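Of the protein chains in this complex, all but one are displayed in their positions.
Letters A, B and C mark the chains as written, and numbering starts fresh at 1 in each.
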């Protein structure tokens, strides 16, 4: 009943995402006051943010830049040995390698490398657990910090744009040992989108086809909420605070995720999502393949995918 | 920042639980009409049941017996090779071994063994995927069968009783490579309860101390719901159908699970639970240790643990 | 502080709606098996249906007809005396009067009259309380019948189409003593839509402008759910059962109602809605006036109103 996809188990989970903003203070205000992340640290260039139950020092790094867009994505390895196995595999595969970096307050040394479409990846094992103090101490000792009441509980996934999703898939399988849980098979033979995971989550990274001619671009970053109601309530908070709601709340056909997409003040797309109790537990899960005809039905409950969802990525692509 | 607990990754997930009933037809009616499982198959002795998004043929086997209680619990291995590695480890450990069984319609050959407290375990890789037909075909191809509207989405965990939880812990670590995510440290030096997982779920099996002098007993079986609201709605359905609601809905301090416990007609305890977006992602997660003093505070929102929760297991222990 | 609108208090609440179907058995199957109403009675021509907490014998009458569309709407008066006061007012106003009818098994004698756009209204006081028996007896004696788990708890409102909403407003104020809670003021000076109530609900009847040239047409009938989650769950049930989901779930800007619109098999539009804890308590509530510019923003969270919402009513208007 399906061939094993044999995930490597070397990579434990998505660790953090760095995004760029050309409106740093406004973006930071959005993420802390409206979206509901907590600030662990900031310096002149960046802010390190986390959701209330992210166990690490940060899950989002917000960095000043002359554009919006994607800085890097980082995964945490399952052990020091697993990290070295992955590094060897990455080096052997011939993808661009930046080497080891050790300058981030959020974790120990990390190995930097790049996909064929200009997205920087990091892999690390040594990390900095968030240590709550004062009002940040949780009432329940099995949570990472005080319950804030905000919608995001933990980082969920990132969605990147790539000119050739099939090529990106090879990169993910080779470098991270990710397995593919769902994909869109276009009529022209190309893969329109691909959903990857290194663990039991339905996905921790999605890649969809770049239509705007850009390179190394971000589609969106997503945090998970405990309940769908958290997302409905967040919609009212976004509305009240003048945040641009792009689409949702609704339910994705792919992965079955309840979703809401907004644009933070600088223009990066940010999602809140809830997968319910869905997990990918089968070790021999076969990728679910969606055809173009199936995708034309829209989202699960019939919502047509909004046009900007196909065109808007960050940074914007210069026209002319 | 914590030593790696090095889960073996050989075991993919909890597969199914078999429970005994001395009121077979009433229990079956409860599980299908009220609790919300679907019947895959039945013969003169047993019924094979599953939740709408369990991918296998069954996750609950309900078996006629002269008592209530626990038949066996089964885990699915990550691969054929992983299964053989586990079998070798179990045989080497000296726990009672029943050998291979091949007579269940729900899966291929399974290796049977036993913990020191009389609970039978099975480990298998070859399985039978549920193949939905007719009205059971799901509208969304990434779900295992038609959405029924019932609360249970998938099997979540089982809770067993053991006379020595520390000894049971050694069994689980040795045989399944499970890791401990939370535990209760009693003032007398014993472990009062221990929560285990083989993957990213907070737990797939819990073991609490047997206080009634029984052997091989069941505390409860639990299915996961997508939302907490599913549990509130289920409470009204249980109320309307005269089901004994033992305690809840409320939120556990340990694991933070929103819960509801009822007794099926024969007396076995059954739970519905929702963990929100909580997952154990850290590869070096240290067990959260709860003291007796902390447990005396009751559940998360202050509900005192009901007395029967400490005394009621199945089968009941004969008195005198 | 606003002038009192002085509702008459003579009319207690919306009682039931009759809709026509040219696919009687399919429509009945939809309303009972999928939408979640219970059948109180049926004869060769009609079916009398109710939600689990509607206290009367029926809140929806489904009637065989050569078309889809609207049969009549009925309100229950606050007392026998109040009924006669209303009848006197209606007769004095000169609207078309059909007189008293006494042939419905769901209530006692009712006074029939008509709005200027061909919709038949009834007003009655003597009614038939639903008397639950057997499995329909509720576990909680303060509810009308057994909790079924279905989304609709009680009838909420009906939406009619009229060629001149301002004229329809005069009819409602004159005949029922309804007050207007919200309305759409078009740039051309016309009223685009008007929301009415006889009690503390935000609305029990809405009237929007007829754009298709039809007469006496129905826009939709709506039942209230206890929670928004009931609507999300219903969306999955509709999806699984192949029901046409027209738009939603989303939140209306007007009235703030969380909504979902589907078409029953014959084509009549049916809604599920949840207003949260919103009530109109102020005795001097001034109608909230929405401009065209405000309406162009779409629904509360930005969803653009779907085109069919402006064009589809029942029965369909013949073209040519």
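One rule holds in what follows: a residue touches a chain if its C-beta (ideal position, glycine included) is under 8 Å from a C-beta of that chain, and two chains touch if they have at least 3 such contacts.
Just so we're clear, the structure is a prediction, and the values are computed from it rather than from any experiment.
Contact with the chain not shown here comes from a single listed residue; of C:34, C:253, C:266 or C:303, that residue is C:253.
When you scan B:136, B:239, B:288 or B:317 for touch with the missing chain, the hit is B:239. Within the whole complex, the absent chain has one touching residue among B:229, B:264 or B:284, and that is B:229.
For chain C, the list of residues touching the undisplayed chain reads 1-2, 4, 6, 9, 12-13, 53, 55, 76-79, 127-129, 140-143, 153-154, 156, 182, 199-201, 224-229, 253-256, 274-279, 281-283, 288, 290, 294, 300. Listed by residue number, the positions of chain A touching the unshown chain are 138-140, 146-147, 149, 227, 229-230, 233, 236-237, 239-240, 242. By the touch criterion stated above, the residues of chain B touching the omitted chain are 228-229, 232, 235-236, 238-239, 245-251, 258, 260, 300-302.
In this text, only the chains that are shown with their structure count from here on.
At the interface between chain A and chain B, over half of the residue numbers involved are used by both copies, so each side presents largely the same positions.
Inter-chain spacing, taken between the CA centroids of chain A and chain C, is 44 Å. In this assembly, the C-alpha centroid of chain A lies 31 Å from the C-alpha centroid of chain B. Along chain B, residues 140, 227, 229 each make contact with two or more other chains.
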